[in-house]
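Sending over a structure as C-alpha cells; questions will come in a sec.
With one protein chain held back, the other chains of the complex are shown just where they sit.
On to chain A.
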Amino acid sequence: MSLENKQQQPPAGLNYDETKLTLGLPGSGSKRGFSETVDISFGSSSSSSSGAGVECCGQYSVVDGGDKTHKAPAAKAQLVGWPPVRVSRKNLMKSCKYVKVAVDGAPYLRKVDLEMYNSYQQLLGALEDMFSFLTIRNYLNESKLMDPANGVEYVPTYEDRDDDWMLVGDVPWKMFVETCKRLRLMKSSEAIGLAPRTPPQCTSTH
C-alpha cells in the first residue's frame, strides 16, 4: 500500500500566522494534534499501565512534524484509510478549487470556489458580496475594493504554489485559478513590499 509523505515549507515573505484568522483564542485548539499523531503508541495512556503497550505495525507512516508550535503543516502523518471517508466523497470534494479569503481587520475567514468564476471581475464581485463592508470602486480602468466608511483601500493578494504572495490580476485568469492557494485582501498601505504591478489590472479577463 502506498504511504505518502508531504512536506511544505513555511511561506517566504509573509508570516503565515498573520493570515490565519480564526475564531478561537490565540494559541488554542491545535486543530490537528500533529504531535499526537507522531507520538502514537498503543497501550500507553495516563491511566492505564497495560502490558501490551505495543506499537502496531499498522498501515501508517509517521513523519516528524518538527516545529510543534504548528505554524504551518510542515509534515503530515498520512494514515491509509483514515479518517474513514469514502474515496468517492473525497474525490467529489477535491474537484473544486476552494481557497480561503482573509480580509485584514475582518474577524472571519470565508471560502470561495474559484471554479465558479470566469474572470477577475467576477471574483471581485463575489468578494464584494461576501464582505458587505466592501465596495468596488473604479478608478480609470482599474477596479479596487474599498471600505467607503473610512476610505481604506484593499488590495487583493494571493499566495501561489511557490508560497509567494502576489498581487491578484497579473497573470491570466486560468493560470491564477491553478496556482492560487489562498487569498488575502490586504490594506493598501501594507502592500508596499509586494512586486509592483504592471498594467493590466483587475479588469483583465482570462
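Quick notes
The rule is short, and it goes like this: a residue touches a chain if its C-beta (ideal position, glycine included) is under 8 Å from a C-beta of that chain, and two chains touch if they have at least 3 such contacts; residues count from 1.
Here is the rule we use: contacts and distances are computed from a predicted model.
When the listed names "RecA family profile 1 domain-containing protein", "Pyruvate dehydrogenase E1 component subunit beta", "Cell cycle control protein" or "Protein TRANSPORT INHIBITOR RESPONSE 1-like" are checked against UniProt, the chain not shown comes out as "Protein TRANSPORT INHIBITOR RESPONSE 1-like".
By the touch definition given at the top, chain A reaches the unshown chain through residues 1, 20, 22-24, 29, 31-33, 36-37, 40, 42-43, 45-48, 50-54, 56-60, 73, 76, 78-90, 92-93, 95-96, 98, 100, 110-113, 115-116, 122, 129.
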